[in-house]
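Notes for the one structure printed next.
Apart from one protein chain that is not included, each protein chain of the complex appears where it belongs.
To keep things simple, chains are lettered A, B and C as they appear, and every chain counts its residues starting from 1.
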């Protein structure tokens, strides 16, 4: 296991390439459950907070989960304490984590987004911000993450407000590469993807949607092949680092995402099945890297795209 | 099993609501394998041909398949004999099937699309046409099925060319409802969805993409929750019938799609696991309809959308 | 509460026996601590998780029904009733097979005096598969010398297991089909008890189907009897990560049942009828 696993991700020093997906690991709750072992063996090399919004939110009515073949639909509805509650209540506790802290923020207007960035970024405990743009801009009615123009406008506004790295989390429900290019041009330091795929389930017996929030987002192994394709497309398009995620459950999957062009990867739903999944995936990844005789995971980066010129004539969406 | 299962789908009389997904059942090959039993117990209530293109295509180099958790990526590349080969070689054999024939067509320019419709639609054996618009328009560079404007323009061209029903097969890689509205306005008689989700896989060992075609399309149970959501959205938006598909493997799944607003459903990948899947799903569907005390599957149609006014405040893509 | 080791661990199945339509199975947890009564574990089998329909995918929550330190670790007992792919698979486990165990998780029961200063005794009210956490709780109460009554209710003979977990004879039974004890609901028995002195001198602990819990909750709130409910909600993770297990609070908003429960004071929740739970 000689491969050095540490890396630099837009200025953050990470001890290995595996972080968590926003909203899939609550470090504060986990510390209550697992005690100080959480600090001494923290599973991720950076910690991404659950997305916070300007005001506090209770989240969606239950049921909030539905299990699908090899996947999970969640309709959580972003419960959080709001900006002030986060800064006062959560941030001091998250500052105790032994890894860099990335705070995920989301709002539905430019003004509110700016308020979040101005509130969060001056805090020394915060290493970087992730902009969750899978949200409508109430002013335009468009989903920011589905529109390169919207995304560019948002970056134009937020970039001057902070010198900390800005990571933009892309939505998978529209082609992500044009949006990735737009936020790169707007000064984003990295992009992360995929967020969950829009999906739903019928209540057993047929009485309408199962989920209290009616629609939800699909994650887990079921989406891995879609995520891999989107990560490869985005990594081909941009020069900034890509954080790849979507159904990663083992080290081999992480290596696949790195091959497709990711600099780091995130583990989401797999943590639900195994609270130590982040560390396990990092270990398995290091072992795979060794077994393949690579110098480091980074040496595999992007090899997916280098196949040579014999591409078949491709009718686009038609496989 | 008293429930009458027959229905009318844009002018076609179907003995039950289950048809096949284009490209997932080759009735000519199957007749060779299963003999005349195929004619006497044809699994589907209508037969959709594999998509044909103006000229013959060999398809993508192998490998063409990759199994994913609860799903399948295919990168087949639309092998077909081309319009003339189809009309001469395939159509006479397909005319022997005991169910209405729907011919799926695809082209990359308006002229070629028109040639296909003008070639296929006058044939008496053809009950309806399905337009596979998951393809680029080489003139504009846009994927027709991802752009309401492109889709509307195509319908404007093709609608006057035939009186036969035109079914438009939507792509799931962009929000399908705006495209569905555009083709409805352009005179489409029905829409079908979902086609496969853009996806890929890394070759074991990491030597680039596994698939000869590099990218492929994901189908099977893994995509069912995404398909259900898209079918519900489209059925909410349009008044023409919707043919729902994506991961249907059992009668209960078919009923879920009907609840979400589909008039008929299609079985694709499940036929690979069970050549008789179409008939089985139809049987199971009838049994479910009976068990729920419904008069017919149609009585369940759209009940998914009628949940009442207590919708939670929804932050769009964020579940 | 007892803290859980970080990460899931592979434990061997040492026993799986029939019990009135349910299965009681035990695993040997070599590394884990002894759970507190009312805590639960997330369980998944090592093999055969998943299946023709790609489910079960996530682990499933199970109350610890018994625990005993023994050579080589702690024996954990669980009671399971097959209602879906996960419970079916667990019910079919064979000795020597292995399970992924995460836990112990959640907040367990409080002693009667912690709930009400005058509560010297305990009344346990169990329904169906919900008898599981009451079994381990009863032993702890017994060990502490707390006077305890046990009321258990079952729907019918086919779903009437877990009695074996209560190694005592003083159980009052109710059954909806009348196959054992009082014909009717277990809450009928509770109502009678609460007519007497017990109302002020005992705390009630209930676990069972949502409708039963809601009836117990109403009875106890009405009579101002201290009461804890061991509740259920669909759980994705069991340790506060997914926010899936939301239960509406009387004060508005939601709590995560996995970290603030599964045992909760009856007056804290808006209802025990949590959407998505129960079967």
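Heads up, the rule we're going with is that contacts are C-beta pairs under 8 Å (C-beta built on N, C-alpha and C of every residue); 3 or more make two chains touch, one makes a residue touch a chain.
None of these values were measured; they are calculated from a predicted model.
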| item | value |
| --- | --- |
| Neighbouring displayed chains - absent chain, whole complex | A, B, C |
| Selected from A:54, A:221 or A:251 as touching the chain missing from the view | A:221 |
| Identified contact with the non-displayed chain, of B:26, B:96, B:236 or B:292 | B:26 |
| Footprint left on chain C by the chain that the document does not show | 47-54, 57 |
| Residues of chain A in contact with the chain not shown | 69-70, 221-222, 249 |
| Where the unshown chain meets chain B, residue by residue | 23-26, 28-30, 32-35, 37-38, 41, 43, 50, 58-65, 67-72, 74, 76, 79, 210, 212, 220-222, 271-276, 279-280 |
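The rule is simple: only the chains that are shown with their structure count from here on.
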| item | value |
| --- | --- |
| Whole-Å gap between the CA centroids of chain B and chain C | 47 |
| Distance from the mean Cα position of chain B to that of chain A, given in whole angstrom | 32 |
| Length of the line joining the C-alpha centres of chain A and chain C, rounded to whole Å | 35 |
| Multi-partner residues of chain C (at least 2 other chains) | 53-54 |
| Residue list for chain A, restricted to those that touch at least two other chains | 60-61, 68-71, 74, 76, 212, 220-222 |
